[in-house]
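The complex is shown incomplete by one protein chain, all other protein chains being positioned as in the whole.
And then chain A:
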Amino acid sequence: MSNRVSVLLFGITREIVGSPALTLDLPQTGQVGDLLFHLKEQYPALNGLRSLLVAVNGEYAETDQALRPNDEIALIPPVSGG
């Protein structure tokens, strides 16, 4: 069984992927680290960023956090507000 998640993209990650969001099939046991691994493989330019974090339901997530289909997931490149 697959675990299809959608990911919101902002700033430079939106430009690298060429879209404000994407969907991805992860293993049922998919974690934040798996998501990052797949995306960096698919979009190598992500590896050149100073940092790349993942937010799950509005909170910064650790790489071992499990992902579920209804989570609101976002890639967070280095922030530069202010």
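Keep this in mind: a contact is a pair of C-beta atoms (placed from the backbone, for glycine too) under 8 Å apart; a residue touches a chain by one contact, two chains touch by 3 or more; residues count from 1.
One rule holds for everything that comes next: contacts and distances are computed from a predicted model.
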Write down which listed name, "Multisubunit sodium/proton antiporter MrpC subunit", "Thiamine ABC transporter substrate binding subunit", "Xylose transport system permease protein XylH" or "Molybdopterin synthase catalytic subunit", is the UniProt protein name of the chain that is not shown. "Molybdopterin synthase catalytic subunit"
Residues belonging to chain A that touch the chain removed from view: 8, 10-12, 14-15, 48-50, 55, 58-59, 72, 74, 76-82
